[in-house]
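Report on the structure given below.
The full complex has more chains than appear here; those shown keep their coordinates.
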Amino acid sequence: MTETRKDFEQRRDRGNEFVLSSASLTTRRFFALDHDAYAAGALSTKTKELLGLTASTVLRCNDCIAYHLTEATACGATREEIGEALEIALIVGGSITIPHLRFAFEFFEGLKES
Amino acid sequence: MTETRKDFEQRRDRGNEFVLSSASLTTRRFFALDHDAYAAGALSTKTKELLGLTASTVLRCNDCIAYHLTEATACGATREEIGEALEIALIVGGSITIPHLRFAFEFFEGLKES
């Protein structure tokens, strides 16, 4: 079974503790920057999370997909909007992204129940 | 100097003629699909072009960046919106994307004059 949102977040939080308890200043500053980059500006946070979702899918990182799916959904992105962001990723990135689309759509279903 | 929009488009059109004069049905159908994917749906064409721009930047393809910059600008994307789409690409994709940001911002300046 694809990991649930809760299990994903627990695993991610534990991992981030390992990183941040060891990491030096540059790594900590990057984490802050990564957080700040999605703040609303000329583009809304929802659009930026969809940009992050498409980028994560063409780069084929399931943990990153899970994160941006969760955030985009929290910002009100609909199933249709998420489907279209994943569709652009499929066209740009090709069939090699399909396993990640399978993950993404299954994880997204789980989000609605959590 | 970074290629101008006009030179880019002439080079791209000539290349596409080479592809399409040789290519079989599957390749032609992919080209059609690639075109159709950016039609407005739940997301606007402008947002889809920004998704294509971010995806192209993290995958580091200047010709793809030039294409999506041209299309996004034609859809009314502002300098600030384009800057934020490229910024997400920089954060997701890291310093290895910086040469492509240099290309993107210089090509974008040229678009305004063309």
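In order of appearance the chains are A and B, and numbering begins at 1 in each one.
Heads up, the rule we're going with is that contacts are C-beta pairs under 8 Å (C-beta built on N, C-alpha and C of every residue); 3 or more make two chains touch, one makes a residue touch a chain.
None of the values given here were measured: they were computed from a predicted structure.
Here 2 identical chains are displayed in place, and the whole complex they belong to in this file is assembled from 6 copies in total.
In this text, only the chains that are shown with their structure count from here on.
Mean C-alpha positions place chain A and chain B at a centre distance of 23 Å.
On the side of chain A, the complex with chain B involves touching residues 33-34, 37-38, 41-43, 47-48, 50-52, 54-56, 58-59, 64, 78, 80-81, 83-85, 87-89, 91-93.
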